[in-house]
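Only one protein chain is missing; all other protein chains are in place.
Letters A and B name the chains as they come in the text, with residue numbers starting at 1 for each one.
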Amino acid sequence: MALRVREITLADASAERNRTPLQLFMRRFLRNRLAVLGVVLVLFMVAVALFARQLAPMNPHISFPDGTTAQGLPLPPTWNWHHFFLGTDSSGRDEMSQLLYGTQVSMEVGFMATLITLVIGVFIGMISGFLGGFWDNVLMRFTDIVLAFPQLLFIILLRSVIPNPTVATVYIVIGVLGWAGVARIARGQTLAARKMEYVDAARSLGSRNLRIVFMHIFPNIMSPVIVYATLLVANNIIFESALSFLGIGVPDPTVSWGKMINLGLSWYQTDPWLIVWPGVAIAIATLGFNLLGDGLNDAFNPRAGE
Amino acid sequence: MANTGWKRWSLLASGALTAAVALSGCGSSTPATSSAQQVLHFSFSSNIETLDPTEWTDVSSMYPMQEIYDTLVEYNQTNSGLHPGLATWTASSDGKTYTFTLKKGIKFSNGDPVTAQDVIYSLNRVTRGDANSSGAAPYGFAYSDIVGYNAWFNKGNPPPAGMSGMSGLTSPAPGVVQIQLTTPQAFFLNELALMSAAIVDPKVVQEYGQNYQLHAVGTGPYMLKSWNQGHQMILVANPHSWRGSPKVQKVIIDENVNPDLALLRYQQGTYDFLWGPLPSEVYAKIISSPTLKKQYSNVPENGVVYLAFNTTKAPFNNVYMRQAVNYAINKQLLIKDITNGRAVMQTQPLPPGIPGYDSSITNPYPYNQALAKSLLQKAGYNGQPITFIYPSNTTDHIRTAEMIQTDLKAIGLNVSIQGTSQIGNYWPTEANPKGNWNIAWTDWFQDYPDAQDFLENLLGNEANNATNVGNYYDKTFQTLIDTADALPASQQAQRVTLFKQAEQIAVKQAAWAFLYTEWNDALIQPWVQPQGTHSDLMLYLHPVKTPQFEYMTVKSH
Partner (left out) sequence: MGSFIVRRLIWTIVTIWAILTVTYFIAFLVPADPARLIAGQHASAATLAAIRHHLGLDKPLWWRYLAYFNQFVHGNLGYDFIMRRTVSGMVLQAAPYTLYLAVVAVFFEILIGIPVGIISAVKRYSFIDNFLRFMTILGISMPTYWVGSLLLVLVAFKLGVLPLGGVSPAGAILPGLAVGITGSAFYARILRSATLDVMRMDYVRTARAKGIPNWGVLMKHTVRNALIPVVTYFGLDFGTLLGGLIVTETIFNWTGLGFLLNTAIGNADGSLIMGITLFSASSIVIMNLLVDIAYAFLDPRVSYS
C-alpha cells in the first residue's frame, strides 16, 4: 500500500566511455521489455484520462431506468459498447463509462500529489544538503520524524477532518505528507554533488550559493528523484483509491475507482464484476508506473537490478 | 426515536439502520442440547451502543434493552395500542394527572423488589445528562411536561442537596406513583413506553456509576450474562421474571458482523434470523433463491425518508421552488434502485401506519420535468448555487444523493452535493442561524405511533425544535397541531381530523420533498416459531417493538 523504499544510486556513467550517458540510458532502457511495457501502459492511461469524455459511451452520472432489473438489481455485461458494455452498478449507471471517467481522477491525483511531494521534498533535501551543519541536522531530524509517521494513517486522519473536500483536497493531503523520502534522496545527492569538482569551480568563480544549487546540483540529483517520483505516482493512485474505498476520498459525485469498489464490494456474491473492473483498472495503471520506475532505475543504475 | 431515522441523523453509529439483524436458534454452538435448552443467536452489523436507558437512542440497543428492562406501559404486540407493563394506571379527566399502581411482587433480576421510589428515581434520572458517562440525556426532553422538569433540569451539576427530582413525581402510597403534567398530553403514555423510561435498580446504578451499562439490571424476561463489547453479548432467562420462564433460555448477540457474512451464516444454519431492513445485495440473493424466498417477509415501517428544505433563506423560502423539486425527482426510479421496490411512495408527512394519514392524497407531485422547469421560472430562480447535504455513512445514502442531484440538474438547478459524517455541523447555530445548506436528506422513524411525533417534531415550530431542521413554519398548520396536541387521548377522533387538515397544508406548501416509506423485512428459519398466543411470526416485524425472544420457540433441527 505504500512506496517501498528502494536503493537508488546515481548511474555510474564512467563504465562505458564511448557513448553519451543519454544513449547508454536509452539502450539499457529499451533492452528492458518490461520497462517498455510500462511506458506503453502509462501512455495508454494518460491518453484515456485526457479523452475520457470523448471515449465514454454513456454519461456515468445518470441512473438509467433500464440500467437495473425490474427489482433494481445491477445488470451483467452486455458487451454492447453503447449500452452497458461492462454492465451497470446498483444505481443503473454504466460501468464502462465510470471506469473511463475514473481514470481522470486517478491520474490527476497521482500526478498532482507527486508534484507536490517533489517540490517540497527536493526543496527541503537540497537546502539541507547544501547548508549542512546545524540546519542539515535540524531538517533531517524533522524529516526522520515525518518518515516515522505512518503515511496512510495520517492521510486518513487529515482527510477525515476536512469538511467539504474537493479533488484538490485529496491530492494535497496525499502530497504534503509524502515528502520525507524525497527529501532524503535529494539531500544525499546534494551532498554527493557538493563534493564534485564543478561545484568548487563554480564557487571559486564567485557564483552565489542559490545559483550553485539550482544551476549545478539540481540536474544531478534528478535521475534518482525521477525514479522515485514514478513509483510515487503508482503509490498515490493506490492511496487515492484506498481513501475513496473508505469513503473519505474524492467528493461525490466524482467517479473514482476506489469508490466503485466500495459500492460494488457488498455485491460480491451475485455481481462480482462490480469489483473486478475497477480493480483491474487500478492494477493496470499502477503496474504501468511501477514497471516504468523499475526500468528507469535499472537504466540509470545498471547494477541495481542485481 | 430510537430509530433508524434518528440514528441516521445523529450518525452515532454507521450502518445501524441497515443493521441486518440475525437471530439464530440452536446453531452450531449448541447442537446436542437444543431440546434441553433453546438458544437464539443473532447478529448486528454494528455495535450495541448502550444498555443504559439515559443514553438510549438507537434500534440496535433496543433489542437487548427491551429484554432486560420493563416500562410502566407497553405496546401491544399486535398493533400500536398500549397495555399495562409494570403498572396499571388511571388518568384524571383533565388529562394532567396519571396514577400508576405497580403490580405486586415484581423483582429485579438480582432479587431486589421494585418500589415506587425506583420508578421515580428512574424517571428523574433519564432527564439529566450527568446521570451517565456521556453527559447527554437524548430522550430527557420526552418528559419535559412533567411538573418541575425545568427546575430539576436546570439545577447545577450535580444537583444541590435537598433537590431530589421533579416535583410532579410523587408516591402517595407504597407501590403507587403519581405523575402530574403541566399540560394534558395525548401521547404521554407513549413516552412512558419508550426504552428511555425503563425502570432501573437504583442500587445497581449507584454501585457501578459510569460502568453501569456493563452491569445493567432490570425486571425483563432476560438478564445480562456477559458482554464483550464490540463482539458478543449473552442474555439468559431472568429467574425472577414476573412473566414466568421463557422457552428460549439463552440469547447470543454477535456484534459487528456485516450483512453478507450474516446471510452466509444464516444459510449455513448458524443464524436462524436475519432482521432488516435488509440491504439490497442481501435482497438480491433472497429473490434468486426459492428457499430463501419462502423464509422472507416484510411490512412497511412507520417512518419516512424525505428532503428537508431550508426555509429560512432564499431560494427555498419560495413555495414554487419547493414544488419544483418535488416534481423533478423520479421517485419511482429511486424506490426501484435504492430500495429494490421495498418502499411505498411518500405522499404526505405521515407514513401510512400512523393515525391521521390521509389516504385521499395519492400522488400530489408526480414526476414531471416540464412542470418543474416552469415552476422554477415562476419562482424567478436565477441559477444560484444550491447545497444538498446528506449523511455519507452508507453507500445507499451516497447513491440517493447522486441520483437526486442528477434529477435536479436536469431541470436546471445548480446543485452541489455534500456528504458529511458530521451533519450536525450544518444545523443552525447561534452564530450561523440560517445554516450553510439548502436541501438536506433526512429520515425519521417513529418514537411512538402518534401523528404528533411526526408533525410536531419535524414541522412544528416549538422553541429549540432542532428536529424541524428546515425551520418550516406555517401559522395555520401550527395552530392545528397545537390544538390537537392539547387534546387528551380520549378525543382521538378529533385529533385525527385536525392532523389531516394540517397534512393538507404541508402537502400543498411542499414542506418537504416527499420520497418514500421503507419496508422492514426479515428472513426467518423455519425452525423458529411463535410461542403461545402469538401465532404469526410476522408480529415481530412490529412497527414499534423489536422481536421479543420470550414469544419464540426454537424447534430442534
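Convention: contacts are C-beta pairs under 8 Å (C-beta built on N, C-alpha and C of every residue); 3 or more make two chains touch, one makes a residue touch a chain.
Here the structure is a predicted model, which is why all the values come from computation and not from measurement.
Peer 1: Can you say which of A:Val39, A:Leu115 or A:Leu158 touches the chain missing from this structure?
Peer 2: A:Leu158
Peer 1: Which residue among B:Pro113, B:Gly129 or B:Gly148 touches the omitted chain?
Peer 2: Residue touching the chain left out of view: B:Gly129.
Peer 1: Using the document's definition of touch, tell me which of A:Ile62, A:Ile282 or A:Leu296 contacts the absent chain.
Peer 2: Answer from the full complex: A:Ile282 touches the omitted chain.
Peer 1: For the chain not shown, which residue from B:Pro138, B:Pro246, B:Gly276 or B:Gly470 touches it across the whole complex?
Peer 2: B:Pro138
Peer 1: Of A:Pro65, A:Gly132, A:Pro219 or A:Pro272, which one is in contact with the hidden chain?
Peer 2: A:Pro272
Peer 1: Can you list where chain B touches the absent chain?
Peer 2: Looking at chain B, the ones touching the missing chain are residues 6, 9-15, 46-47, 49-50, 55, 57, 129-130, 133-139, 141, 154, 157, 213, 229-231, 256-258, 260-261, 264, 393, 420-422, 424-425, 427, 430, 464, 466-467, 469.
Peer 1: Over the whole complex, note the residues of chain A touching the chain we left out.
Peer 2: Touch set of chain A with respect to the missing chain: 1-2, 4-6, 33-34, 144-145, 148-154, 156-158, 160-163, 234, 238, 241-242, 245-248, 258, 261, 265, 268-269, 272, 275-276, 279, 282-283, 286-287, 290-291, 294, 306.
The rule is short, and it goes like this: only the chains that are shown with their structure count from here on.
Peer 1: Provide the residue numbers of chain B that touch chain A in the complex, in ascending order.
Peer 2: So the residues of chain B touching chain A come out as 258-260, 279-281, 283-285, 287-288, 330, 333, 335-341, 392-393, 395, 398-399, 401-403, 405-406, 417-422, 425.
Peer 1: Would you mind writing out the residues of chain A in touch with chain B in their complex?
Peer 2: My answer: residues 61-63, 65, 68, 70-73, 90-92, 160, 163-164, 247, 251-253, 262-263, 266-271.
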